[in-house]
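With one protein chain held back, the other chains of the complex are shown just where they sit.
The first chain written gets the first letter, and so on, giving A, B, C, D and E; residue counts start at 1 in each chain.
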């Protein structure tokens, strides 16, 4: 490989001239001035304001605590048993309330500053929307329970619900998506997207918080899955790695023209989408109980109970 | 973009009414009760038991320490040199023994509780299986050394073995897989899968701990690679990003029917699988020294020394 | 699912025999000896040297601080406002200078040891190259500002530049790539690749630091994107998830033969590459303003202003 | 002072010869062997045993949490209000139970090993005695409330009970002493003394856990206060800095002869002991409502309602 | 000592009955209820309120940062040199401003709640008083510089000003006292006393923040020094360990009667007080340039230029 590689030999380590560090260090103030200038000029990259902005670290902490609430006993440092269940849940919820209220307030207030709106009721809304999210926890648990069951039923490799909760990226991504979607419905700015992007970064599954999904949703392996903002997904849908539920090709200035329109497909109940399938377009609907084979590329609707597979491309054997 | 965006302007920050926080806070006890109720009802999501369950955090720590053992000097906080090699290895191993024994015991014991089995010998097995894993370290190093060499030989962009160990996700995923596979062979519940899912989350490479693989295994880039539970991989195999070694399409209730059966392909020695190739099915064998081209979709066996490429689909140029 | 699962029942927890732990512990010294032996033998996996090697943790810290510099106010613990902008930037830069200088020195010095070169001027170069990187920050901010604007213009789901900076993996991967590329141009060993692999691990986007890219570069979703070492990308290019800009198939011993040659394609200005497109080969050029459709596989050049889509493979509807 | 002290001048920093560090480092293994030998020989300083011993860190954590329980809302990270009082107390108590049980078990078990006793019921006793301590918390709060009131009444500088709880070392030392005394009564080895020594280290007040004290106990300033093992203190006693309640002079081998005997004085109700007063001997009793002046040295009993001051030593004025 | 102490012998470690822990754990809810009851009853010990109270941890952090400001380069994690001096000071001050403002606000607001006062302007005062403290920093540095010089001149064991700043408890206690005294003059509740008590806990020197002291103040060793609230100390005073500047003996209900009156002595310029000297009473003045010998007890004034020593008590030589 890279030769003898005798790392213990007696190569003498060089040492810089004694004043070398100082010489370079002394150039720093000038560099700093140029960076400060640049920060003031590149206003698109800078958030220079006395007002706090939501924090990615805080969002991560909120998700970690909500995750502990949704799956009590799996991810907390302390054991949860019938003796301390009530206390631990109570303690988690009251702490979560404060964290949520603060970040939601920052999100609303940031918007007021960004768009020069009068800032009214942001802090009040922070408390109110935090409560609304907490109220939705039992409902989230109910639907997540169907998602876990769907994983167990759908994957022969799943040994138990413990294994699914501990180690299925699909369940992790779906549970974060469901929290983020709740906040999206409450019209909280910034936070929902920060949440799903956090899920994306650790699972490779990118679900826009605006998408909707019914119960018993299962994503297996999941790396590369992309589910766009206006996607609608029914009950009992099963999705494999690399599936895209996306928009049709967009012109260069797509941002402005298409903002807010339905651009992503509709997937009806009990559909299975195999790995690498691509379904595009706001008018495309995959009918209930259909199966879309691996790598299939679809831009038009498919009726219910259909099985779509690619005609196998001819292979060359050489 | 979003208008003048003058973040320093004099927008007055709103403040909530002084009693607002208290008003919302006072609704929390009722919310907490409903969450506690929900936790008790949704038994599939809750692990409410005085008995400890394995911890994802502990698994991460075990992997980090084992990684330091397998690649001494690359990932430890202290320099490793001939002077302290023996002490640092000794200290790492004795600490790792305790960590492993505890998590293995939790895994076995959890199973006893989950399935109402008599709990016998779990702690004993914890110690025993920890020792067995530690005994396998030199063997793991031997095979990992062939994997590093394979990466060096296979990738023109690789500058040195240092670069490979520091920054190749394939090596990271393969080394965690090899540890997890060892535990899988020891029939430890839960832990192996938690380990490979950790690797999946940071590399995008999802190798089931049940898969087998020979020496000189190289995965390049790797994002989106999926290797199923019953896959068999020979020596000198090279895999690129997005390759799936999976099961044929599974019906809705696949979980129960297919659990434990051979569902994934066999890849013989010195095969190369280019990016996006999909090989499916338990009876599918890719013969030795064959090359499977990018995006090729294969559900039947390929004889040795074959080169399979897709007939290029006709492209439209508009 | 897994039966009654009554976790609160009275299963008695087993306890190991009191001397059991000691018995297993006493086997550890022998295991340790065998691991120490193995570490000394497997020189490819071991970095046993009194000389420090770059640290993955330090690289992560450097990136985190540079990120705070490039996007002031978004990722720092303290608010940045006009009052403290100068101080915070100044403090960050002087700290970063030391961190960078140390890691760069370790990188150069490691190379001297690895290849038995005389070690001259490594520490001096550490300071010098750290300054060079810091000098490039305003330039990096200028080009990153065009990248953020490109994201806003290209994605209808983007609500504001805040959302893009906070939650677009493409922007994260591109900003780390641009830092790494700068160090690559300065011919710093090891660090550039460690940086882009860090970006890869959290975004699924794998850009080799050797690739070049013009302004207004946008990658959407991004999971599975691979951009090879000798790729050249023009201005205003837009790339979706799963795109590969790679080398043509390589023989087994590709490493030695192809090291340093142009192996990856050239993408001219304003090209759009849809999800899953694969462009291979050093002689392949995608002409300006062309659009390559999803999943298209290209190994030859495409003239400017061309739209290439796959002839839709026939689908079977059953 | 130390001359011109021009720290910015151009003194050149020396650098060691490149192999110097290695040369010294290579002597370490021999040094290590001699230290290992010494550790095995100096059995009085070494606790080389597979069995865990109580941990000073854990004792500190137990005290910190108990302190939060005794003074809810003053020292916890989260606000305590009527909404979360129940949850926070519940969570603290269940965590404290586990911490206490473990350390108490270690203490008992260590004793078994130390004295070669059969080890029976240590873990059981750990749980049992932890519960006993927790049961005593309301009683401790009741008596501490009288101590806080005594401080308020006794010190003109005390602004409020908040100030006393936040910043009076006497209250801190007394509250830790009262916890330790409770464990002393439960005959837990090692822990009580570790606790009062922790109090000693941060307040300068050294109260042996074996001493007894009635309600409304006030120690002001407190540095240098020493209260011996068999001291008995009534209600409403007030003590200033530097007061010793000690044993009469002890011969060289005092340890063996006097172990377990009453060696320290008795202080009856409502006594005031001014700074530097020294009261010695197991038969010495200071009668109720007496006042002992500063620096007074007493080795015999004083009747009730007596005021004892030193005859002022004649001073020389030069 | 404690016998053979063979810690490695084969004593078998006991194990609790498997259900033992559960049995004890199940008693916890009842204990918790009784503690919650007790917390609600013992209102003197509980701060159960939705409003935040100052935090001991925050006070410690404020002191640590102010200390870094007062002695730049001695206690900061980063080197301070002419290059980064401005940035580091700037960064420290802006952070300190926020920390101070918050704690000062909590202090004022807590007072409003405690005494049922209308809460007006607390947050405003928080900002204002934080600025006032920061404005006083250069003045504090000026006087602390005389204190350091006094230590160097007064102690033959002092090697340099570095040694004094690093390791003289007197300088630490005096610098914290001077900060606290500044806040005391600004009439901030709670914080000043929390600060000096922190100094007391780590130095054994207890200076009430209300005391006044001129420049060139030196305290050597210092353990047990107590300086009361209304003490006045001139310039160039030198104090040794165990010196008390206190109030005359106080009756049981001293708190109410004496609150706010001058109760402690006046020490004029250049006085030396040797170890253990006790000076009591609000009318007692030690005249300029006087020396008070060790252990001397004084309750009346001493004219200037006097040397007071105890007539040596006769010693018994046996």
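Note that a residue touches a chain if its C-beta (ideal position, glycine included) is under 8 Å from a C-beta of that chain, and two chains touch if they have at least 3 such contacts.
Please read all numbers here as calculations on a predicted model, not as lab measurements.
S.K.: Among the chains included here, which ones are touched by the excluded chain in the whole complex?
M.R.: A, B, C, D, E
S.K.: Any idea which of E:81, E:215 or E:232 touches the chain not displayed?
M.R.: Result: among the candidates, E:81 touches the missing chain.
S.K.: Check the options E:49, E:186 or E:299 and report the residue that touches the missing chain.
M.R.: E:49
S.K.: Would you mind spotting which of B:32, B:83, B:157 or B:296 touches the chain that isn't drawn?
M.R.: Missing-chain contact among the listed residues: B:83.
S.K.: Tell me, which residues in subunit E touch the chain that this view leaves out?
M.R.: That gives, for subunit E, the contact residues 1-2, 8, 43-44, 47-51, 69-75, 79-83, 85-86, 89-90, 93-94, 97, 101, 109, 112-124, 126-128, 130-131, 134-135, 137-138, 141-142, 144-145, 148-149, 152-163, 165-169, 202-204, 221, 223-224, 236, 238, 241-242, 270, 272, 274-276, 291, 293-295, 310, 312-318.
S.K.: Name every residue on subunit B in touch with the hidden partner chain.
M.R.: 10, 12-15, 18-19, 78, 83-84, 86-91, 93-95
S.K.: For subunit A, enumerate the residues touching the unshown chain of the complex.
M.R.: Against the left-out chain, subunit A lists 21-22, 25, 50.
Definition applied: only the chains that are shown with their structure count from here on.
S.K.: Any chains in contact with both subunit C and subunit E?
M.R.: Common neighbours, subunit C/subunit E: A, B, D.
S.K.: Any idea what the CA-fit rotation angle from subunit B to subunit C is, to the nearest 5 degrees?
M.R.: For the C-alpha superposition of subunit B onto subunit C, the angle is 120 degrees.
S.K.: Averaging over Cα atoms per chain, report the distance between subunit A and subunit C in Å.
M.R.: That gives a centre separation of 19 Å.
S.K.: Centre to centre, by mean C-alpha position, how many angstrom separate subunit C and subunit D?
M.R.: Taking the average C-alpha coordinate of subunit C and of subunit D, the gap between them is 54 Å.
S.K.: Scan subunit C for residues touching two or more other chains and write them down.
M.R.: 1-2, 8, 12-15, 21, 25, 44, 47-51, 81-83, 86, 89-90, 93-94, 114, 149, 152, 160-161, 202, 204, 223-224, 242, 276, 295, 310, 313
S.K.: Could you classify the connectivity of these chains, where an edge means two chains touch, as line, ring, star, complete or other?
M.R.: Per interface graph, the chains form a complete graph.
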